[in-house]
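Before I ask anything, let me first share the structure, which is written out below as structure tokens.
The complex appears here without one of its protein chains, the remainder shown in place.
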Amino acid sequence: MSLSEDQVRNVARLARLGLDDDQIADYAGELSNILDVVVSLEKADTTDVEPMAHPLDLAARLRADDAIEVSSRDEFQAIAPAVAEGVYLVPKVIE
Amino acid sequence: MAWETVIGLEVHIQLATRSKIFSTAPTAYGAEPNTQASAVDIALPGVLPVINGQVIRMATLFGLAIDADIAPKSVFARKHYFYPDLPKGYQISQFELPIVANGHLDIVLPDGTEKRVGITRAHLEEDAGKSLHEAFDRDTGIDLNRAGTPLVECVSEPDMRSAAEAVAYARKLHALVQYLGICDGNMQEGSFRVDANVSVRPVGSSEFGTRTETKNVNSFRFLEKAIEFEVERQIDVLESGGKIVQETRLYDPDADETRSMRSKEEAHDYRYFPDPDLLPVIIDAAFVEAARADLPELPDAKRERFAAEYGLSREDAAALTSSRALANYFEATVAAVGGETAQHGKPAANWIMGDLSGALNREGLAIVDSPVSAEQLGGLIARVADNTISGKIGKDVFEALFKGEGDSADAIIEAKGLKQITDTGAIEGFVDQVIADNPDQVQQYREGKTKVIGFLVGQVMKASKGKANPKEVNQMLAAKLAE
């Protein structure tokens, strides 16, 4: 199982990881090695096996509809990289 | 070539809960930016979602109302994409196991025929925040107050064949969610958002054409215009030999056109998988039955009942049940008339759809803001019914009530002395006087030109300032002229 550099580029793009060509080349090798291990799953017989999403077979607890949260905006925005007038700032997005 | 239009609608219905779908932050509209964004909503490291039970209840109500299947087990999934108003880098939504599936809505078309529109699925998801592109010169601002607001995304089958059908469906859905009390229906604030999937195909073709998705339609009028524009555009493209590109388009109401959203053209790979922070939602029969017991009377049932119980035409019954507020107003009015309610349905319907709705339209008011309460209107209808006033005087009393000139029809009738004269002696005085004053017309009547009685009745009414009971005037004049 080997991943091409283009595939790695595509995955890096999906994950928004900015990587240079050297890194892409390194990762192509490393990710291929990892997938080589992982493909052994193919061999397992999973006929009629329910996928397991959680270790415990439980149902969701339903919370009461109480709006009890008070604003912590100042505290939250004290650790933000860029804010003005109560909003977070990012470089202008052109729609 | 003749073309057929195919339309499916995706409607985002904001649920009217107090708190968000996965956090305890309030959902009120219009708060200062980011003051309703909790640690969960801004996706601080380490925080976790907890499902709001009211959201599950509301979705169940909705599913029951569209006669759909309520999934005994539904699962939340993560839908991944990067955008600054999506703090986690994924939206919690439902993918493979939505809470509601296989429903339908019956709509009445403009020509009076009925049509059933299938609803493929309705799933729960969280809303994103808002990006403010205009507020700053070099930056986009992010307000996460709306992030985590609960939404039902209701996806119809491509069953509609014209803009008018699409609008009828959207209106019906809009009325329904307000009947259910699960959405405030405010389209301007984005509580009810409609995306239209539109395609065209040659008449007779069984395959669908390539569709486009038009977003940003925030009124029914715009929905109609956007679809009409898009249909025309697609036909133009196809007839000039072009191909329709599957894409997302934005409706611009100022230019009355749809435009391609180039920025979103990149193919998405959402990498859905079940959200490991949330367990499956299990809905048992008891939960569904409890919701069913809470269901209000729905528009179709109410329409049938109005027609049967009050002897209304189907059109009138449909109009009165087009919103829950209007239907409630109607029934409160009928109750306020008192006595045998079945008899008062028609006059109440006439007053509400005639004078009242005319006056409200004139002032730009909604039924809930009507200056004339249902109790006041009922009181007025009662006075017409018991002949205290004539229908004509009733209109004056209505105007006075609308202007706030009195607390009740009775008070206005009393203050203005509008009470109908039914006292035979008083009417006889007017009749005798008119006969004496109009010998020519009396002569004509007695010579067989009986139509002239209309003129004489008019004279009596005029003399009584409209207060004489016209029926009695007629009878008395006829009797006296026959002497």
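By written order: A and B. Residues from 1 in each chain.
To be clear about the criterion, a residue touches a chain if its C-beta (ideal position, glycine included) is under 8 Å from a C-beta of that chain, and two chains touch if they have at least 3 such contacts.
Going forward, contacts and distances are computed from a predicted model.
Peer 1: Missing chain's UniProt protein name, "2-oxoacid:acceptor oxidoreductase family protein", "Glutamyl-tRNA(Gln) amidotransferase subunit A", "Peptidoglycan-associated lipoprotein" or "Nucleotidyltransferase"?
Peer 2: This omitted chain is identified in its UniProt record as "Glutamyl-tRNA(Gln) amidotransferase subunit A".
Peer 1: Which of the displayed chains are touched by the chain that has been omitted?
Peer 2: Its contacts among the visible chains are A, B.
Peer 1: Touching the hidden chain in the complete assembly: which of B:Ile51, B:Ile119 or B:Ile413 does that?
Peer 2: In the full complex, the listed residue that touches the missing chain is B:Ile51.
Peer 1: May I ask which residue of B:Glu32, B:Glu232, B:Asp256 or B:Asp269 touches the chain that does not appear here?
Peer 2: Touches the omitted chain: B:Asp269.
Peer 1: Among B:Ile142, B:Ile352 or B:Val434, single out the residue that touches the unshown chain.
Peer 2: In the full complex, the listed residue that touches the missing chain is B:Ile142.
Peer 1: State which residues belonging to chain A touch the missing partner chain.
Peer 2: Chain A touches the chain not shown through residues 3, 7-8, 11-12, 14-19, 27, 30-31, 33-42, 44, 46, 49-56, 58, 60-61, 63, 72, 75-76, 78-82, 88, 90-93.
Peer 1: What residue numbers in chain B mark contact with the hidden partner chain?
Peer 2: Contacting residues on chain B, toward the hidden partner: 39, 42-51, 78, 80, 82, 84, 87-90, 140, 142, 269, 271-273, 276-279.
Keep this in mind: only the chains that are shown with their structure count from here on.
Peer 1: Give every residue of chain A touching chain B within the complex, in rising order.
Peer 2: 14, 16, 53-54, 58-69, 71-73, 76-77, 82, 84-95
Peer 1: Which part of chain B faces chain A closely enough to touch in the complex?
Peer 2: The contact residues of chain B facing chain A are 17-19, 23-27, 32-39, 42, 44, 50-56, 75, 82, 84, 131-133, 135-136, 138-144, 261, 263, 269, 271, 274, 276, 278-282.
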